[in-house]
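Got a structure for you, written out below as structure tokens; questions coming shortly.
Every protein chain of the complex appears in place save one, which is left out.
Presenting chain A:
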């Protein structure tokens, strides 16, 4: 009975109804997969890739930013250093200049003081000379009057004699002055 039944059905000859049912069932699954499931999977894959790549990109951007900041900092530092050096040089130059000026001023002052001193000396000497001239004249006349025992009160003769004497004295003094003055100037310079 089994064998008879087996011969009534050939498993390799499918009924048309089954083919139709199978096609429809598979088509439904295909439709859901293609229209709904797979696009969502692909969406997730894209989102995941973007998330990973986005993270990498962000990290790279931050790294670049940090690098730029470092470069900027270094440049600023170098600039500041060169500026400082420049300022230092300038200050040194200015100091040098001030020193020079001061030195010049000091020399001028010194020269001025020396000149005034000489002037004063000359004036004092002249005064002394003038004073001495009068006193020497009087003293000499007194001395001569006493020695000779005669009055030399006659003005004309007396003044003529004194003047002649003093002129001689002046000539001697002038010769002595030239040598003596030069020596004095050199001494004050030291």
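The rule is short, and it goes like this: a residue touches a chain if its C-beta (ideal position, glycine included) is under 8 Å from a C-beta of that chain, and two chains touch if they have at least 3 such contacts; residues count from 1.
Quick note on the criterion: contacts and distances are computed from a predicted model.
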{"item": "Undisplayed chain, where the name is taken from the UniProt record, one of \"2-oxoisovalerate dehydrogenase subunit beta\", \"Hydantoinase B/oxoprolinase family protein\", \"ATP synthase subunit a\" or \"Raffinose/stachyose/melibiose transport system permease protein\"", "value": "\"ATP synthase subunit a\""}
{"item": "Residue touching the undisplayed chain, where the options are A:20, A:59, A:129 or A:143", "value": "A:20"}
{"item": "Hidden partner chain, touching residue among A:44, A:87 or A:172", "value": "A:44"}
{"item": "Absent-chain interface as seen on chain A, which is shown", "value": "2-3, 5-7, 9-23, 25-26, 28-30, 32-34, 36-38, 40-41, 43-44, 47-48, 51"}
